[in-house]
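Every protein chain except one is present and positioned as in the full complex.
Let's turn to chain A:
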Amino acid sequence: MSSIADKRVLTEEIAHLEAQLTAARARLNHSPTPSASNSNPALPPNGLPSHPLLLLSDSALPLGSFAFSSGLESYLAHNPYPKTASEAFPHFLTLALTTLATTTLPYLLAAHRSPEQLQELDATLDACTLCPVARRASVAQGKALLTLWERALRTGAGESPAALALGEFSVVLKSIPLHRDDGCEVSGHFAPIWAAVTRAMGITLRESAYTFLFNHAKAVVSAAVRASVMGPYAAQGMLAGTWLRGEIEDVMARNWGMDVEDAAQGVPMCDLWVGRHELLYSRIFNS
């Protein structure tokens, strides 16, 4: 156990040092000193936000995330009376973020720190995801991201252990027959693949985790707009507000040190709402 912890500490340290090195190189290249001939007057001294990060936080990313409401539709159907939908929504969003952070975030963190463990992490996450509706949502987005990586993102990212791990993962995933419930060790869950892709594209651990959770919040908020819970301006207001930011930072802080073995469902009711989505008479979402 201690060797794993040591390894993780070392891996983190290496990642940190690498990031420092990259930052130092970038500062050197974009040095605003007048002597530097290649200085770009359009860029601020600290550089612009990471280009890959902007790319991966785009809601137009073809992952199909819009098809999933993460239980919102079912939640609203189960709680039609006590509160109006717009009052109940922030509560639900907190629960959705808590669920994601307690069940999935540890896998994201582990896969970003040690991308070479991608296959094991995916297999363990599969054993821990017992709700078929949630499995569908996770695997659909994970596979979509893997395809996106192979077809579009890989060439620009260059060589790295994470890129290598993604390549191997893809080979294993394609070599097994589809729709097998048993014996299939690699499934393609979203969080570990997200972690490996962001790592391969040079996005830091914290940015990767924050963006993952924020993207999830965006998908749920967008589902709320389409489910007529709130209007588009209220939705953007919620995304822009300090409340959501605080919620994401809070769930990140609370689950930052959690081991993969300790990942657990923090909102058991979410399993019921998501699982009972299949019982809804009419549905506009896949989850």
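Just so it is clear, contacts are C-beta pairs under 8 Å (C-beta built on N, C-alpha and C of every residue); 3 or more make two chains touch, one makes a residue touch a chain; residues count from 1.
Just so it is clear, contacts and distances are computed from a predicted model.
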Any idea which of "Mitochondrial import inner membrane translocase subunit", "Exosome complex component RRP41", "Urease accessory protein UreD" or "Vacuolar protein-sorting-associated protein 36" UniProt assigns to the chain that's been left out?
-> "Urease accessory protein UreD"
Determine which one of A:126, A:207 or A:247 touches the chain that has been left out.
-> A:126
Of the candidates A:15, A:61 or A:77, the residue in contact with the absent chain is A:77
Missing-chain contacts on chain A, rising order, are 74, 77-79, 91, 95, 98, 102, 123-124, 126-132, 135, 181-182, 253-254, 256-257, 262-269, 271-272, 275-276, 279-282
